[in-house]
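A single protein chain has been removed from this complex, and every other one stays in its place.
== chain A ==
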Amino acid sequence: MIPLPEPARLRSGDLAVVGVDGLRGRPLRAVLSALGIAIGVAAMVGLVGISTISQAGLLAEIQKLGTNLLTVAPGTTLLGKDSRLPSTAEGMVARIPGVTGVSAVGSVPNASVRRTDKVPAATTNGISVQAARTNLLGALSGTVRSGTFLNAATSRYPVVVLGSITATRLGIDRAGGHVYIAGRWFQVIGVLNRLPLAPEIDRSALIGWSYAAQLGFDGYATTLYERSTNETVLSVRAVLSGTVNPEHPEEVQVSRPSDALTAEAAANTAFNALFFGLGAVALLAGGVGIANIMVISVLERRQEIGLRRALGATRGQIRLQFLTESVVLSVLGGAAGVLIGLVVCFGFATYRGWPLALPVQAISGGVLATVAIGVIAGLYPARRAARLTPTEALATV
């Protein structure tokens, strides 16, 4: 004997079942109407995720490279002529408190680097030839991909170290061959890895400071690279131009290469508001779609509503049923969207080799938005359904 049912409210578990029951009957329609929400949330999570990952990646890169590198370059005189860094500059800078290393490059005029002497001299590939101090790589925290960097011995001979882009343009991927510079053959003794803080070195062919004199190099540095402790970066920066050229500090340009990367990282998040906006528009459209489908669903299911009412469902239960259905629909779409967005993020992070940083804000915002949209979209249809009297609903057969 089964006990008599006791008066009770519809259990929350049952409510979810009832909410899903209505969708199960028309799976394609449910999928299509949830698609709008899925696209909106995927756009939000995916796009914001990509910029989050980029930013985290860039910041990690900056962290790794350090923000304590300053570069010094000659500017122009008051009369608009190119100025020069005094030859004492390197030594002076090295004496500033907090400075841990100074290095320099000087551009070698009228020299181009070519693969062979058969290549026309005009084909410079945008590569400059620079004389480099032997401690340059240390000051830039750079590494060689192949071979070695210049040292005191090799600096006196016709050898060259290629920046990463130079190597690519010349079609050389490792140390060992020869290149043709200013009418002489130079042996390639090293190829550098990319230097994000000194991209101009990537586009250079570096030769020894002492050997460069034979190619007409005047011995004046055209760029100084200076490293200091993290705490003294600002104080060093303040006195740098005066130290380099006490007579004409205004003719000295000081810059901090990591600023460019920091700006790039900041620029990445500048579009976040736009992406959120894009996602919000898609979500809004998705919400209207769900409301639409729910209104149709209420019309189609008048008979079911009447029947449930006749069986003893209260207005509240009918309202809750349709509201639940709408929320379930919206949240299903949202869950799919989050999933798609995460796949995009994961793919992007893997492609760039950056750590996967989750756009927590976008995910939680997206999920909350879908619940809210489900409720709002379901409100009117649910009210309509609940307003039907059982007799008029049953009369639609």
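Keep this in mind: contacts are C-beta pairs under 8 Å (C-beta built on N, C-alpha and C of every residue); 3 or more make two chains touch, one makes a residue touch a chain; residues count from 1.
By our rule, contacts and distances are computed from a predicted model.
J.: Please identify the absent chain by the protein name in its UniProt record; candidates are "Multisubunit sodium/proton antiporter MrpB subunit", "Cbb3-type cytochrome oxidase assembly protein CcoS", "ABC transporter ATP-binding protein" or "TonB-dependent receptor".
T.: "ABC transporter ATP-binding protein"
J.: Of A:R114, A:R227 or A:R308, which one is in contact with the hidden chain?
T.: The missing chain is touched by A:R308.
J.: Pick out the residues on chain A that sit against the missing chain.
T.: So the residues of chain A touching the unseen chain are 2, 4-11, 13-14, 17-18, 21-22, 24-25, 303-304, 306-317, 389-391, 394, 397.
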